[in-house]
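Excluded from the complex is one protein chain; the other protein chains are retained at their positions.
Moving on to chain A:
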Amino acid sequence: MKPTHHFQAERVVAGYENKTVIHGVDLVIPSHKISVIIGSNGCGKSTLLKTLARLIKPASGTITIDGKPLGKIPPKQLARVVGLLPQSPIVPEGITVTDLVGRGRFPHQSLFGNWTKKDYAAVAEAMETMRITEFADRHIDELSGGQRQRVWIAMALAQETDILFLDEPTTFLDITYQVEILDLLTDLNRRHGTTIVMVLHDINLSARYADHIIALHEGKLVAEGAPSEVITSPLVKDIFGMDSEVIADPVSGSPMVVPKGRYHVIGSPVQEA
């Protein structure tokens, strides 16, 4: 079981050169849980995730792990505790699956030297967890989108961090693969107690797979907590600006958002624009 960490953001303001995207967010990431950041396009989900994962330096405010500011921890040491799967990593042409997954071992390796037994064991376990063992010697450019995404997640797993951030790990994938990846991440969380924080686009899959929801609107935290408490039709109206009905997901029992558009609403006349 992975150790428990206290990961906290206080009054974090962050963004890009001349545009502030996150306007003062306070939150604590619950250890050993799956947290999902939700919100509409451009609300700052991805920016918040990148700031928490130290890819963007906050303009003000602090992010600490066990009381220590992230910036004060040597990068390699921090990389053994906090990992991030970027939204669009770059594939070097012609690299094999094993070698790419192995690059995730960097924070555990010395300057020189070949792979140790620990490196082999970690790479093997990551590949088994993501079910990509059969592709071990294949070139990554020969794989499908869903298989490739599993390879990238395996690289992040080989890093063996206690906390793993993922930026839209299911984008561009068919629904089958989206569910498969979320199942595999849940396996990881249940078996090892890895704390997972991710941005997902699909609110219903978020509600189903998250233990903890972080709802953002225009760079501010508007609600957080268990999906059943947070995901309500007023909240959906607030953050997506859309009418909806929230019912129980017939499969999981988690909240399910059923959107209401102008057409196809039973018992209400069509309102033409």
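By definition in this document, contacts are C-beta pairs under 8 Å (C-beta built on N, C-alpha and C of every residue); 3 or more make two chains touch, one makes a residue touch a chain; residues count from 1.
By definition in this document, contacts and distances are computed from a predicted model.
Its record in UniProt calls the unshown chain "Iron ABC transporter permease", which is the match among "MmoB/DmpM family protein", "Curamycin polyketide synthase", "Tryptophan 7-halogenase" or "Iron ABC transporter permease". Shown as candidates are A:A124, A:V179, A:V222 or A:V265; the residue that touches the absent chain is A:A124.
Residue-wise, the contact with the chain that is not shown comes from A:G94, picked out of A:G67, A:G94 or A:G267. Contact with the chain that does not appear here is found for just one residue of A:G42, A:P75 or A:P234, A:P75. Mapped onto chain A, contacts with the missing chain fall at residues 50, 53-55, 75-80, 82-86, 88-90, 92-96, 98-99, 102-104, 106-107, 109, 111-112, 115, 117, 120-121, 123-125, 127-128, 133, 136-137, 156, 159, 165.
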